[in-house]
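Complex shown without one protein chain; remaining protein chains in place.
As written, the chain order gives the labels A and B, with residue 1 at the start of each chain.
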Amino acid sequence: MTVPTPPMLSLDRLSVTFQTDGDPVRAVREVSFEVAPGEIVAIVGESGSGKSVSSRALLGLLPGTATVQGSARLDGTELTGLRGEPMRRIRGNRIAMIFQEPATSLDPVRTVGWQVVEALRSHRSLSRRAARARAVELLDLVGIPDSARRAHSYPHQLSGGQKQRVMIAIAIACEPEVIIADEPTTALDVTVQAAILELLRDLRDRLGTAIVLITHNMGVVADLADRVVVMYRGQVVEQGTAAQIFAAPAHPYTQRLLAAVPHLGQGRSHVDAQAPVPGSGTSTPALAVRDLVVEFPGRLGSPRVRAVDGVSLTIEPGRVLGLVGESGSGKTTVGRAVVGLVPAAAGTIEVFGTDLRTTSPATLRALRRRFGFVFQDPAASLNPRASVGACISEPLSVHAVGDDASRHRRVAELLEAVELPAAYATRYPHELSGGQRQRVSLARALVLAPDLLIADEPTSALDVSVQATVLALFQRLQAEMGFACLFISHDLAVIDLVADEVAVMSEGKLVEIGSTAEVLRAPAHPYTRALVAAVPVPDPAEQRERRRAAGNLA
Amino acid sequence: MLILVTVVFFFMRVIGDPITASQGGRLSAVQLAQRRAAAGFDRPIFTQYSEYLAGLLHGDFGTALTDHRAIREVLVTNGAATLELSVWALLVAFLVGVPLGRLAARYRDRLPDVSIRTFAVLVYAAPVFFVGLLLKLLFSATLGWLPASGRASAGVEVALTNVNPKTNIMVVDAILYGDTSYVLDVLRHAILPALALGLLTAGVFIRLIRINLIETMRTDYVTAARARGVPERLVVRKHAFRNALVPVVTVMGMQIALLLGGAILTETTFEWQGLGYVLSRYLLARDFVAVQGLVTAIAVVVALASFLIDVINALVDPRVRF
Partner (left out) sequence: MSAIVTIETEGLAGPPPRRGFPGVTLLRSTHGLQRGMLLGGLAVITLFVAVAVLAPLLAPYGFNADRAGGVIFGTQQAPGAAHLFGTTVGGQDVLSRVLFGARTALTVIVLAVAISLVVGVPLGLVSGYFGGVLDRILVLITDALYAFPSLLLAIVVSIMISGGRSTPFGGILAAAISITVVYVPQYFRVVRNLTVSVKNEPFVESARITGARPGRIMFRHVLPNVSQTLPVLATLNASEAILTLAGLGFLGFGIEPSAAAEWGYDLNKALADATNGIWWTGVYPGVAIVLVVAGVTLVGESLNDVLNPMLRTRGGGTSTADEDEIAIAGDLDPAAGELGSGSDATPTTEDDR
């Protein structure tokens, strides 16, 4: 789609090698691609693909243990090997960078205005006053309301989305030719992500800045990118226009990657006829939460914070309820209250007809055998000092089920069920990959053959392809074992894949609940509508259509 | 604060009543009982406690049993000496500790770092009184350059007792007296104790600043500042150092106690008539009324210092609110 203009940025067989205690690690191998002026090129890949390393190599931001070979040119200027003052004059001035974590990328002890001014004055000889005026303009440009006053705020006084806007203001301060955006929206909620992506697109259109977008999110790629570079294990496996890559991926890895991405609207919401609830109405629900209220003590002097406010939901045996919401919506708190990790201030939590809040400790202990819990962070949810076998059999020993031999057998059974070799029982959690650890977590949660599973963002910390296999495993086990499940996630596409019913939370309240098809295809509540509209789908054509629709809606 | 005072009070009473402790063995049982009754130590402990608290509120710390000095007066005169010593020592600690800590962080794991860290460890490992002893051996016994002990030469000290207004801070007194040679004499006396106590604190500063600088240098915002083309020099000065200071300030608050503990030893080594010096005297004499008063005062000072640190912290770190 671009006329053959000379590229703004071109990488030619760029390699990065890290010196380590062991063998040197080749993080990036002979990567070549070009970026035309005003073009948005997405570099996609999963963790370990070397996508961030290659972009940092451009600006010389790698640690001293890294050696960079090959060539990277900015409008004809060679960047590799550039250090000191010449490199400094490139950074921020001609190539700017936006980082993944806006929360940690701003200096906490300086006002945001100060930091924009610093970026300006590093490259332009402006008076302090002129720089400050320009900084306010820039903050205004990136959509910070009341920018003159906000310039005096410290980073901790801004929301995550606003911080990322400040980072963008810093990036465009010196009108660079290229902006490298390293996972700019990964740490943000979907609705905020949509706004930031909109801002980036707008900046490209208005300022003609080329953008290198590093991301693992195919939806973001489909939304924004003109061209796509796919990286895998340090190498470029495929590149082409966005339309090409999504419509006809050539490389097997790209094909696998795209197949693994859950696509909102193509999961259970796609199936029109919902299977009738088995034995509905007759059996006691697996979980019945009524008017649940959870409060946390506020900061000294301030009132108590109501994290969950009057939430009611029911899960029939064998059914999966997806609980969605953005950060701070209280969805995780609901899950924690259900298993008794946080006390409920009011309401009832009935598990198989027994109210957890009023029952005796003995009954509660017995009841605990009937539910399992899977956490978000696979690294933290296993005791680092216990072997995998010990982790899985923990619930067995707690409830004194069986003897050593039978426990061993059960561990072996479950390892098989989660598709891990039986020999893994003697390994330690840190020797496993993230996906493997999450399988172990699942095995532990299921070791007592529970009737109710609570899964709190079980796949959010995983790469897309790993997430796909874990989700497939979950679906298979759920079908086989028939447990009911409260599946908590921020990702609507994942919920669409696994849940029979969906409940949507916002600011502690339940705004909508219904079958997956109803809620995701014809959302009734405005919040759900905004949420569904904000999710980028991994298909450029469809995404363009959705964007237009959302634009009309707003 | 109240807790501190309470802890001190009951701690001291667990040891035994003051009269028995200081005079036991010397007096007969009857005489002891009389003395105890006269001093009111035979009454219920809570009565004594509330009376003591009431006294404290009026600034009355009691009177020493052994030399009958009012504790308040001890606090003012000897406290000034300790204050003077601490200020000099802190000055030494800053001048030595901060630049060396920055240097070590900058050349991490290379020769300058290792030499500075070894220095820090040695300085930390050497007890103040041993450093003091070495300094005395070298500068006063062998070279004869500096006086070995005291706050001023005898003549000067006598002359300065008549200064009005008297601050008890020797340098200030000497300046008020208006004789340059006196000021120099006082300063010469302060050098060795300040070095001994200051080096000890410097060791802590070096390690703290090094570790915190290294940690802040690898934060995202430092990388982000580099990525926007801020010169390295400014990255360190404006971003890393300022942020590294936050935990340093906090720990420095805790170091006040270390400094005071070191002061006891330094003052004994150099016969510097400060709080630590008299405190160890009273301790050896088992004069618990005096000890109790002084320890309470020290606790109050430490509590005030930590409050001050909170204030400084709020100035350095905008995230901290009262």
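We take it that contacts are C-beta pairs under 8 Å (C-beta built on N, C-alpha and C of every residue); 3 or more make two chains touch, one makes a residue touch a chain.
Just so you know, these numbers come straight off a predicted model, no measurement behind them.
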item	value
Sole residue of A:6, A:343, A:384 or A:482 that reaches the chain not shown, by the stated touch rule	A:384
Residue among A:340, A:402 or A:514 touching the omitted chain	A:340
Which of B:75, B:174, B:197 or B:260 contacts the chain that the document leaves out	B:260
Positions on chain B contacted by the hidden chain, ascending	3-4, 7, 11-12, 14-16, 20-21, 24-25, 108-111, 113-114, 117-118, 121-122, 124-127, 129-130, 133-134, 136-137, 140-142, 148-149, 204, 207-208, 211, 214-215, 217-218, 220, 223, 251, 254-255, 257-258, 260-262, 264-265, 268-269, 279-280, 283-284, 286, 288, 291, 295, 298-299, 302-303, 306
Residues of chain A (touch criterion as defined above) contacting the omitted chain	18-23, 25, 27, 47-50, 52-53, 56, 61-65, 233-234, 339-341, 364-365, 368-369, 371-373, 375-377, 379-387, 390-391, 394-395, 398-399, 428, 430-431, 433, 441, 444
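One rule holds in what follows: only the chains that are shown with their structure count from here on.
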item	value
Length of the line joining the C-alpha centres of chain A and chain B, rounded to whole Å	52
Of chain B, residues touching chain A in the complex	219-221, 223-232, 234, 238-239, 242-243, 246, 316-319
List of chain A residues in touch with chain B within their complex	59, 61, 88-93, 96-97, 99, 101, 104-110, 118-119, 122-123, 154, 156, 167, 170-171, 173-174
